[in-house]
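Note that this is a trimmed complex: some chains were dropped, and none of the rest were shifted.
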């Protein structure tokens, strides 16, 4: 029903098709791997018929399962810690003044701008040096020595995840009306209550967004993980990279498909919840400046204001 | 002194607030009585909000002390003060329902649930929002949000309620309605209200007393009539209502009248300013309200009872309810007269722009300020 | 807007906040990042002055060999004044070619011609520096190439992310917006490696894309192990990091300002260049920095899609830390690389944008 | 197997399903090792050494995709030791991990020159041959290598060669020289070289008439020019994808690991493998025990276990390399021999003549320098 000028329609069309293109770009490789996970032929390239055998094979493939478990575990732990640390950092940077604030900001920004490969080798050097020294110091034998593995991976992942969380949370903190927190204090809430009851719920979208990003980054990290992993701490990307020596096994496609499917389901679920909540909330929203349609009520308002109640049906 | 009797008083003693080099509030003394409705009135940036925030505890005074309910509260953190605020932006918690918003103060004080529920219901009744408890703030109109903010503050039964321009985001009609609402609440609750505004009509219609501020200082503290009729300074005269100002020099006078020389060359006799220390030679400003200015054809003013000046009618402006006439005096200064359009006819009779006119005012209706 | 933020920042620091220290909030995160980034970074610097050990690692014996190798030693084959001349010529040629469109664009947008010329000159200078770096020694050559490809990837990312950001932010329902945004992220929940492998399959000489090309009656094109594939991979990997901040910035764009520009007679491209771009600049800066840094140090993409024929700085580092057993040299390359990257970022990203970055 | 002479697909299945076949044969030969009832109170298999000294678990670092996982499962079941195998994709990676100290690995598999480097740096412990009775099974030809004279630190695991693999159908006369890639490359755009400084430069050096391990600057300059020239022709320097590419026809001639040619042959029976007339390399992967291994004894047991005939057969069937274990060849399936014969992987004495070992010492760092020129070039 809405008339549009042709030029604007053209612009919208261009923007829309460019966007579709981007999604195609993102999802064609995903589609390929999903397809391959059902492909009977072991080496890609040709279609050998539909099969689910790779999925059943997957359940016997301890290495892949373990690697996937490792990846998920590390991502979950790193994300959890990073969300806490990153939120704290962004609170400090946004809400407190202290000397060296700029320097602190730049340190926080380091993981974003530091080349991954440099970080990887630096961490390898660092951990070999410190773990060795620590073991010497503690007199640990070979059996119970400190060594690289899941802990070192988590330490590394937490660092860069923290930076990204801080980045995202800071941007939502900046748009948060500071008088909300003051209102809470004014009503008798101490700093702690204010944070839990008011600040955190208000910046929750930012925190969740940061967590999502951190989780994605951790799950997908190869280079840094590669350098700091140790016995029994093979993550999925590292396992897959090893397999590239031959051809990638269809089971890898299968597990990728599973992870993809599960996360999509999860997020779609979250979206459905969000949409119901937001539909609920947006019911009968009235913008601030809208006045009642009832003119008679207004007329009375000028004479005897107390009889007039804005919002009466 | 008896603590109890002081409940609800606020007292600022030589309170100064500096931000870096800038002085936001300058050695302000203010005594608010219990149960009073006091307004802080002044232009943007004059320090009203800063003053309020020192009372609520969000700013620390650089110098001076803040007493609330008779106790020195200067170092008490906000959440332990017996004052509550209504913020200009409402600052409602968007993730909580109206009822949860209102319950917040009691919940953080860990009142038991039945009490909280009962009081929330009572308070929502008070602000006439009983049916809106389960809505979210985003689903309310501006005026309703305003009332939620109010309910959220008053449910805590603070000694003092602070309101920072709570009406400025509302449109005219709603603002009028909310003014009435606030006055009603003040009567019902018997709390001290400290109300910040830059709208003189708001201050005048609602307050017991008004503190007029400018540049961090309180220029005058008094009842609305005091402030309107007897402005202490030029700034107050100018800020409250429309006013004509004529530069003048004192040339003589005694205890009962002062003789001044206007820049237009006219000599006038005025009632003296309160504690008249106006010695000849002092520069003063003669202020007179437009609605007290007579505007007649030449010679139409009885110069016995009235001060009278001669000029030319420059402009007549229809304002709807009233008409405004602008008169140019001999030296070019302008004087404005306003008259209600009482009976649908031109309130200044047959006068037309360009006519020679007399303007004047009854002796005693003009005021001298320094 | 800025003034308001400054005031807020200041007020945040006053009053009650003043009484609280930042340390408890700041310390854990900052310490953590320092342990993982700052200290190892310093260690790398130290390593670059040590002696290599066969089998990897270092011998704790100071030497300047590595730095001499990468700074002082030019490439055997084609260093000399001739190269400088060639670089100058190439710069001038590039500037001349670029000048036509940039000046036209400046004219069209109502900017000063000198700005168009300045931009062309900048491109020329870049080309010349690139030429010099490519000829100077192996390290500068690989470095220059990494930078140039990452710049290309950044440009492509901007071109792809801008319409998408506008598209998403012009949806009216917040749920749709979130769904579209999440759709960007979700594809990243399958391993990058696996997807890159899928891209390999798609681009192969006997792959579907080439089959399609052949079906259209054209000759098969070699995509794999070329710059094209590598830059495509860089874009694929980094695109979300352009989309997310750009979207956030686009959300904040005030429609009224764009309409004001239209109203004042600006044609749509002018509105875009004069109003929209400056308004999304903070987000754009964040995106550009992230995409560039991510791309310039990419390891997987050149490895998987470059097939050893098209290498970037990370491959060189990998060689030194791996097969070459020359950690000090690798450390020196890494240190130089980081320093140049940081310096470049600080020089190109303005003060205001830096504040915006975090 | 009864489906040996079927198509490539069938062959794939055969190799995949291989674990069952040799296991049953092993059972037949060693009746005391009752694979069906390994657990419970029945005495542990004597292939598991001294149960009192045997640990509960062991960390094992191996090349990726270089062992049939069934072996590890069998060991776990038979001996009650849980094996955590991590993989590396380069010897350098393995060295770095062990060199970092307290890596946690008790058993590591790396290629020849890496053994020399590691032992020279004191990263390894001497093997106790008393605990590895099966060492006696090993082919003397593969013992006492240059990198570990007297096998003090290492025992061979598998070995193979590096040469050329090609698609028979693409050549009228099968290539016999590196010229198929370096010069007169008739398959420009469909050839590939390994992503390995030593192999590529070595091949170039021998092609130019130098020694495979040549370190003179002049020779390297020449070799570099040759590699840079052929760079435009090869699809890539690639150690992994070319296997699939050979199978799919994307690559027609490639410098290749021997075992990899076998794998490619499984998917594409037209693949043939040769050692060019200029020569090729032989290389051997070895068992090592790091000096700081947490559980050296269990490592010895595991080494010994993997040198068992049936286990060795499982491993070799999987890797399609050559086994140094003389007791293994009789147990290998027809499928294995079909691949070796079909792809031309037989290691005759004539071919052995042309093979050299890669040597690696300080002076060989010139290979890295030359190679960084290759990297810098594109």
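For reference, chains read A, B, C and D in written order, and residue numbers begin at 1 within each chain.
Note that in this section contacts are C-beta pairs under 8 Å (C-beta built on N, C-alpha and C of every residue); 3 or more make two chains touch, one makes a residue touch a chain.
The structure presented is a predicted model; accordingly, all values stated were derived computationally and were not measured.
Counting every protein chain in the full complex of this file gives the formula A x1, B x2, C x1, D x1.
Criterion: only the chains that are shown with their structure count from here on.
Contact tally for A-C versus A-D: the pair with more C-beta pairs in contact is A-C. For the pair chain A and chain C, the distance between C-alpha centroids works out to 21 Å. In whole angstrom, the spacing between the mean C-alpha positions of chain C and chain D is 39.
Multi-chain contact residues of chain D, defined as those touching 2 or more other chains: 96, 99, 241, 248.
Chain A has residues 44-45, 124, 128, 185, 241, 244 in contact with two or more other chains. Residues 41-45, 48, 62-63, 124, 127-128, 131-132, 135, 140-143, 145-149, 229-234, 239, 241-247 of chain A are the ones that touch chain D when the two sit in their complex.
Those residues of chain C that touch chain D in the shared complex are 52-57, 75-76, 137-139, 141-142, 200, 204-206, 222, 224-225, 306-311, 315-316, 319-326. Put simply, chain C touches chain A in their complex at residues 5, 8-9, 11-13, 16-18, 20-23, 25-26, 28-30, 32-41, 43-44, 47, 57, 160-161, 163-164, 166-168, 170, 173-175, 178-179, 182-199, 201-202, 204, 206-207, 236, 239, 243-244, 248, 268, 289-290, 293-294, 296-300, 304, 313-314, 317-318, 321, 327, 330-331, 334, 337-338, 341-342, 345, 357-358.
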